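Missing here is one protein chain; the remaining ones are kept as they sit in the complex.
Chain lettering (A, B, C, D, E and F) follows the sequence in which the chains are written, and residue indices restart at 1 in each chain.
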Amino acid sequence: MSIKPLKDRVVVKYVEEEKEETTKGGIVLPDTAKKDEKPQQAEVVAVGNKIAPEGEEAEVAVGDTVVFDKYAGTKVELDSEEYIILSMEDVLAVIE
Amino acid sequence: MSIKPLKDRVVVKYVEEEKEETTKGGIVLPDTAKKDEKPQQAEVVAVGNKIAPEGEEAEVAVGDTVVFDKYAGTKVELDSEEYIILSMEDVLAVIE
Amino acid sequence: MSIKPLKDRVVVKYVEEEKEETTKGGIVLPDTAKKDEKPQQAEVVAVGNKIAPEGEEAEVAVGDTVVFDKYAGTKVELDSEEYIILSMEDVLAVIE
Amino acid sequence: MSIKPLKDRVVVKYVEEEKEETTKGGIVLPDTAKKDEKPQQAEVVAVGNKIAPEGEEAEVAVGDTVVFDKYAGTKVELDSEEYIILSMEDVLAVIE
Amino acid sequence: MSIKPLKDRVVVKYVEEEKEETTKGGIVLPDTAKKDEKPQQAEVVAVGNKIAPEGEEAEVAVGDTVVFDKYAGTKVELDSEEYIILSMEDVLAVIE
Amino acid sequence: MSIKPLKDRVVVKYVEEEKEETTKGGIVLPDTAKKDEKPQQAEVVAVGNKIAPEGEEAEVAVGDTVVFDKYAGTKVELDSEEYIILSMEDVLAVIE
Partner (left out) sequence: MSIKPLKDRVVVKYVEEEKEETTKGGIVLPDTAKKDEKPQQAEVVAVGNKIAPEGEEAEVAVGDTVVFDKYAGTKVELDSEEYIILSMEDVLAVIE
């Protein structure tokens, strides 16, 4: 089962990072204490067939790490994995 | 009696999923406890005649399972069945 | 006396349905108890002369039952009958 | 002294209707009790010179009774008469 | 010193009207009691060089009395005179 | 060090006026008492290279005194001088 974005949309997925989940004193931070740390980078897992204007090369490809506006996109859960569907206009940059 | 969407619209219908409606302790969850779980996936049951730009193939067909923005569309009841009428621009992806 | 909608507008009128106006116990429901049941279907009684793009056939005709966005349109009373004037872009589907 | 609307605008004026201004019991209704009864029909008294797209016949003429959106237009008083200046896009229909 | 409006703008100035500034009983009305009586008519004192589409005659000229939307325009004071700078699209009609 | 506005933007600077800063009684007015007196006129100190449509002469030049919408523009401080960067569409008129 896979997800195929339409038109100029891309599907991204957060990459698991090894982060210290406890503070120096060993206290586990509850979610509410971290709520502003919404990541803005994710890996592209699928792209629509109109992500570039006709006759131009796409600036983004599957596997790229992209930066996007943190209020953009629609979250969707599939097979217990969380994805975000973004319009290309909300993809701001590629990390190389 | 059937519903024929106009222009670039599609009509979708939630697919019945077998879900555990009671908690582990056997308690039936009232609707209010689940109100954020609005599904974002549904099956396409009818399509308008302009869902693709002229000369292009449609990306969505009757029978497809689609993902859409949860605040999009207009609910309509017909013969005691609930449908959602969506504009193609609110259809984000197809599940394959 | 009749109403002629301009441009891409249509005039619709709710069809009288035989509905049980009293509850099982025989209690007449006051209007306030039913206020969310605003019907979204009505019959087309007049159409403007630009309801279809030039050279295309109209998708809606007088006599059709149409579904429309419940916040769309302008109510107007004429000869004690209530009509709704809708723009074609607020007509979502036709019931066949 | 007369008013000449610019471009696609029309000037309308409410027609005096003979209405029973007192209730059955003979009580004169104060304005505040009737404030939702804003009429939506008026007679066209002047039209701008661009009320129809070039090469097309106008759908509205001086003397017509038109229906318009009750929040549209700008009220203006001239020689103690009240007029409403409307853009043609707020004129919804003609009563024939 | 004079004011030259740019593009499709016009500069207007309220014409002094001889108005009874005191009530019948001789009481001078303070400004706060009259604040809804903002006039909507004024005389055109200057016009920009694009007040008409190219090749068309302007519908407004210096000296005309025009009606405008009362929330439109920008007030500006010059040599102790108050002017309003309006875009032509906020000029609704000419009084003839 | 100088500031070069991009595209259709202009940079303006308030001209120092000799104003009586104290009231008749000799009381210095604090800023809060004057906050609505935001000036709307300033001198143009730099212009972008697209302040006029192609092939047309610019209506504004360095040295002109212009009137602008008081909520328009972005304030910027450079070498302890305050400037406002305006888009040409917010420049309403030139004082001659």
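Criterion: a contact is a pair of C-beta atoms (placed from the backbone, for glycine too) under 8 Å apart; a residue touches a chain by one contact, two chains touch by 3 or more.
Because the structure is predicted, anything quoted here is derived from the model rather than measured.
Within subunit F, the residues in touch with the undisplayed chain are 1-7, 9, 11, 49, 74, 76, 78, 85.
Taking the whole complex into account, subunit A touches the unshown chain at residues 40-41, 59-60, 67, 69-70, 88, 91-96.
We adopt the following convention: only the chains that are shown with their structure count from here on.
Chain centres here are Cα means. That of subunit A falls 54 Å from that of subunit D.
Work out the mean CA point of subunit D and of subunit E, and you get 24 Å between them.
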